[in-house]
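Structure record follows, encoded as structure tokens.
Of the protein chains in this complex, all but one are displayed in their positions.
By written order: A, B and C. Residues from 1 in each chain.
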Amino acid sequence: MSEHIDVVAPGDAPGAPFGAADALCPAVGAALQPTLDELSRPGRRTARVPHPPAGALDGIPAEQLRSLPPALPEVAEPDAVRHFVNLSHLNYAVDTGFYPLGSCTMKWNPKINEWAARLAGFADLHPLAPDALAQGTLELLWDLERWLCEVSGMRAVTLQPAAGAQGELTGILMVRAWHRSRGDSARSEIIVPDSSHGTNPATASMAGYRTITVKSDARGGVDLDALRAVLGPRTAAIMLTNPSTLGLFEDQVCEIVDAVHAAGGLAYMDGANMNAVLGKFRPGDAGFDVMHFNVHKTFSTPHGGGGPGAGPVAVGEKLLPFLPSPRVLREQDGSFRLERPGERPTSIGRVRSHVGSTGVLVRAYAYLLAHGAAGLEEVSEDAVLAANYLRHRLRGTYEIPYDRVCKHEFVASASNLKRETGVRTLDVAKRLIDHGHHPPTIYFPLIVEEALLIEPTETESLETLDDFAGALEAIAAEAHEDPEALHSAPHSAPVRRLDEATAARQPDLHWRPMTGAQMPCLD
Amino acid sequence: MSEHIDVVAPGDAPGAPFGAADALCPAVGAALQPTLDELSRPGRRTARVPHPPAGALDGIPAEQLRSLPPALPEVAEPDAVRHFVNLSHLNYAVDTGFYPLGSCTMKWNPKINEWAARLAGFADLHPLAPDALAQGTLELLWDLERWLCEVSGMRAVTLQPAAGAQGELTGILMVRAWHRSRGDSARSEIIVPDSSHGTNPATASMAGYRTITVKSDARGGVDLDALRAVLGPRTAAIMLTNPSTLGLFEDQVCEIVDAVHAAGGLAYMDGANMNAVLGKFRPGDAGFDVMHFNVHKTFSTPHGGGGPGAGPVAVGEKLLPFLPSPRVLREQDGSFRLERPGERPTSIGRVRSHVGSTGVLVRAYAYLLAHGAAGLEEVSEDAVLAANYLRHRLRGTYEIPYDRVCKHEFVASASNLKRETGVRTLDVAKRLIDHGHHPPTIYFPLIVEEALLIEPTETESLETLDDFAGALEAIAAEAHEDPEALHSAPHSAPVRRLDEATAARQPDLHWRPMTGAQMPCLD
Amino acid sequence: MPYGPHTPDDRARMRAALGIASIDELFEDIPLAVRAPGLDLPGPLTELELSFRLRALAGRNRIDLASFLGAGVYRHYVPAAVDQIASRGEFYTAYTPYQPEISQGTLQTIYEYQSMLAELTALDAVSASHYDGATATAEAALMCLRATGRARILVSAGVHPEYLATTRTYLDGSRFALETVPLRADGTTDLAALERLLADASAPVAGVLVAQPNVFGILEPMAEATRLAHAAGALLVAVVEPVSLAVLAPPGAYGADIAAGEGQPLGLPLGYGGPYLGILAATSALMRQLPGRLVGRTTDADGRRAFVMTLRAREQDIRRERAASNICTNQALCALAATVYLATIGPHGLRDAAALGAARARELERALAAAGAPRVHAGPYLNEFAVHVSDAPRVHAALLERGILAGLPLATWFPDDPVLRDALLVCATEVTQTAEIEAFAAALRDVRTEVVA
Partner (left out) sequence: MPYGPHTPDDRARMRAALGIASIDELFEDIPLAVRAPGLDLPGPLTELELSFRLRALAGRNRIDLASFLGAGVYRHYVPAAVDQIASRGEFYTAYTPYQPEISQGTLQTIYEYQSMLAELTALDAVSASHYDGATATAEAALMCLRATGRARILVSAGVHPEYLATTRTYLDGSRFALETVPLRADGTTDLAALERLLADASAPVAGVLVAQPNVFGILEPMAEATRLAHAAGALLVAVVEPVSLAVLAPPGAYGADIAAGEGQPLGLPLGYGGPYLGILAATSALMRQLPGRLVGRTTDADGRRAFVMTLRAREQDIRRERAASNICTNQALCALAATVYLATIGPHGLRDAAALGAARARELERALAAAGAPRVHAGPYLNEFAVHVSDAPRVHAALLERGILAGLPLATWFPDDPVLRDALLVCATEVTQTAEIEAFAAALRDVRTEVVA
């Protein structure tokens, strides 16, 4: 077992507060932590599960077995839990402060939804349980599909996709299936405006399409002439992020959809930003054939440090036959069931296992029901009001490349600061950390220089919005007075700027040079 | 509604990071927070409960009603939850680090116990539910009583007392009832060694007794001669904290009990420190008549920032009839029931509502069952081993007034540092904060000068013990080199030393000069 | 050992450092004659086994009935945030904030608790928590005795019988007298009797304890009772239910000196008796008589606002036998839960909860009256009342089998009272549903027919 302890570098004192750079480590607050591996000592454990009787693995050929248990860390419960609690203190989160990360909709995650998703009836139900055992969840999913139809103005919804990007793939595979069903195999291109989200072109590639990028016009909308120029018999579809990643509603939306339809293509709307237009605009009404929702944005399911989410897809008449399987069906007697494998041969098949990320969908259901129609409309109104309020306040301090009414977010730019002081958007962002705020999304969308994509959401108080604007103003002033302080920011975070270049050049992705299994098997 | 907003001092920017002293407030880490009252804005709320219909309060005379709702803060869920999450970051806790607070047994609180106490079957059961609905909990309580009998060597246990101190009161009231039952009304004194816990004499007073303090001998034990000198016909009982607050086991325990009995008194053992001697010593075997447990210490239920706990009391034959009511009874058919009011007239009555702090007792039950007999013995062995290990390590650096084998804790003293450098125990404690540790209990017990009462518990790793000892050694060295740094410690905590004198002279116990109800009633 | 980190190797290293060969050497101070031979206990269980056992026990309790049981402990809607905050390790695994520099989280929340309870009670000084309503009431009685130097306490018969019993126990060890004040037929305290009892100049009264609402749900003439108490130089202790204070006049408004009560309704689970929260509040004149912990606002060495335990010279660890009480461990986590509850439900939400419960109770009154169970008392009520049902305990048992927990048969507490032994104490809160009320009434009709038959 000595190998195991040997891998701890000498001088590293696991269990002690980590970091040679810090002589002293505060008792409360954010302190860097050793890794679990450094905390590990052979023989530490908490008794969770009884020892198996002899003969447990009888009948399994020796060469199929692992001779040594995997060299996972051996840590008793106190040290393990402390480790994660202390790591959590290194995180910024919606639960700790303002998080205006544009394009990500870091709004409040209602606490009752966490309770709901953990109800044993939901959480302990096996996805392959017979329909008769799953009537509660099936009814919930059925209702949620209907409600998303109403919100989108579309005909039907699949809840299966695991995230927005997967919703896109699902939608585009249905587009392909539709063209194929009509014997039209020439359509190999997907048109993507340059203000669309990065997942749109990536999806097109994944589905085997060529991406045709159309540039934006001076107002930040799709350049209609440029669009018309690329439409044609190879056009499978357009993918329109609307509102766009510039936070702008595409006011030529009807013309665009018509033009694409006229060229024989279909119109996909990336509805990840529907949080801006709930009850105000329904893609189905504008003729879109397919769209996806980002449940974790629009309906406020938590983002979990990167996920999970869910990306339901809504379709119009044309794509109905191609929806992934299984769908939730209602029987004559009012009971619910899942479609059986192979029951609907026109389906594109499945895009993941089981019916979907049910735990996320329970939260979305709760969110929708808590709000109702008027509440949802108010969500969008407040989100848009807050974004415009901030845009207005920052107008004199930062450049606002598209300074017109925005939706839930807007792009500012530090180009002026860069020109005048050498301070870049990155510096501004890092300095915001010292002011207690999470920075906005930066350098995105790619089409705006020194971009700051700011999405305040509807759940932040006016005091918070003012405080954030004040911080950005103070930073702009500081850029003129003391640019160095900004280049080296943040100064108050647990770590300073990171060496990302070395991280990429010599990737260190796990805590040990790979050695297979190292630990003798005790039992 | 203007009164409500007026009470926010001008210039206080609620919602903004609090504190004029900090120009900048870090995004992660511990930052001071505004009060809820400062966050309040009229009209903010989250819809929890439907509006009542008209006439809800019909029939209630107007003068019985409140004309204005209480001026509680009005805060939306995001701001309320953030407030508490951020406040939590200002706390040190067992879940974040080493907490060697002597006499308090800040050991690990197993996470499964939190799960158990929240099981709906336990948590949603009404305390006045008929016995037939409560069989699970009643069985649990019955078993727990039996197990505590076994651990203590006593005849019976009441689980009713809400904490150790209440257990003491319960025990002493039973002592009084016993003497009274024998027509002996002359016994007005309780003998308390000076190394006993402060609750012991306070309990004696509360029960209407005079406290007779007996001093300790040079070894830290009860001075037998001094004891004998005060024993007599006025002696109702002795209350012996064993192991004592010096962390020492009273090795004259048999002589003491015999002497008290010989004088016609009873022997009470404060068993709050039983965590040191589980499976090693049973008070019943030594002739004690009554004792209490501190469930939140010995059986590791969490201390909750000050509580709750539970203080079951175990009695021998003599006090059996006097146990508080209701007891848990087992019927012939194996079912369980609570004693009915008045069923046992010899009882001292009740000491609180209902059967006890069941939620705490569920955790204790889980703890006992997880350990079993051998596990409990190991708990005490490891706790004692760790305490002696630390005592041994610190011996050269700090004074150890009673430098012999200790139990779960030991007293060190900074008297030497004070003499040599002017650095006091308070300074040492505050400096430990900068080293990332919670200080031990200080200036307690009162009989040791510049006391540091150190209780490492059995759930802290050797690395942590070494790190803590290292910190204490480093501080001692620093006391000689740079005493000023210690007088002004802590330097890394969210606040520096507090003005406690002003707090006591001009008590400010709530956020508003009291004005009754201030807010007009909207509904 | 299930939760500790020590490996055999760790232990050997510690023993070696101490120069001992066996752990037994550290227990030689226990006289051989009383060295335990080991314990006879079940276990150890792995967590998997333990979880099965606990789940089985919890499953043996029945919590699935439509419940009209209150009697001092009430079901309410509790925002999910309450448990999420109270289960944060930073809060629940800390202890008494002896080191304020690293305990501002606990200290500020206690200060906020004190502040919000001060708003609810309209009293200035609020203790950071007592064990429960019963012990808070007993401590209130002791406060009256200490503050007045008198030796006699009057308790209204409308005070919860368990609070009365606890107060009796607490006073038993002493030279103090406790007498009860009877109720009138309408369920309110008999003020004439109170006046008579107060008039006995040979045994001046230290404090009068009256509950609002009282244990039968009846609203008491608190202002009048206070006037009478004060006229006799006695203090008035109001025993209150905190949610009701969103709609009822607060103790401070009618001149009460002390308020005591059970804080469970403020976001705590029923939990078969605890842990609960003892509320104890007093006028500032009585602040230094308050037992238990107090947190005050102050500043740190840099002038930053901060919070700290204060007036600690009342506490046992410092004053020993001269302390105001022996309380040490309190119910801080329960007070935290109450603080989060109040912060997340807000003043209007609390009012809605209280008033909706009252509305449901009025529905319940009508439905039960129509089913042949009229109210016992004529006095005003908020959300709980007693109804007359002949053979109440048997009816209650029969209703259980129909899935109805029909409140409390008052025979439990008053077996000899000719009226109350045929009464059920029933309550409604905002979680009571109309369908449940209808089911109760329907089942009651059925059962009465049967029991009579």
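We adopt the following convention: a contact is a pair of C-beta atoms (placed from the backbone, for glycine too) under 8 Å apart; a residue touches a chain by one contact, two chains touch by 3 or more.
These numbers come from a predicted model, not from an experiment.
J.: Counting the whole assembly, list the visible chains that the omitted chain makes contact with.
T.: Taking every chain of the complex into account, the missing one touches A, B, C.
J.: Which of these, A:V28, A:A134, A:V222 or A:L319, touches the one chain of the complex that we don't see?
T.: That would be A:A134, which touches the missing chain.
J.: Touch as defined at the start, partner being the missing chain; which of B:P34, B:P78 or B:P507 qualifies?
T.: Selected residue, touching the omitted chain: B:P78.
J.: Among B:A27, B:M106 or B:L376, which residue is in contact with the omitted chain in the full complex?
T.: Going through B:A27, B:M106 or B:L376 one by one, B:A27 is the residue touching the chain not shown.
J.: Looking at A:P26, A:P201 or A:P401, which residue reaches the missing chain?
T.: That would be A:P201, which touches the missing chain.
J.: So which bits of chain C touch the chain we can't see?
T.: Residue positions of chain C that touch the missing chain: 47-48, 51-52, 77, 79, 84, 87-89, 430-431, 433.
J.: Given the full complex, what residues of chain B touch the hidden partner chain?
T.: Considering the whole complex, chain B reaches the absent chain at 27-28, 41-44, 46-50, 75-79, 81, 85, 111-112, 114-115.
Keep this in mind: only the chains that are shown with their structure count from here on.
J.: If you average the CA atoms of chain B and of chain C, how many Å lie between those two points?
T.: About 19 Å separates the centre of chain B from that of chain C.
J.: Calculate how many whole Å lie between the centre of chain A and the centre of chain B, each centre taken as the average of the chain's C-alpha atoms.
T.: Computed value for the inter-centroid distance: 45 Å.
J.: Which residue numbers or ranges of chain C touch two or more of the other chains?
T.: 2-5, 10, 44, 47, 79, 81, 84, 89-90, 102
J.: Residue numbers in chain B touching 2 or more other chains?
T.: Only 30, 47, 77, 81, 85, 89-92, 94-96, 108, 110, 370, 433, 438, 459-461, 490, 493-494 qualify.
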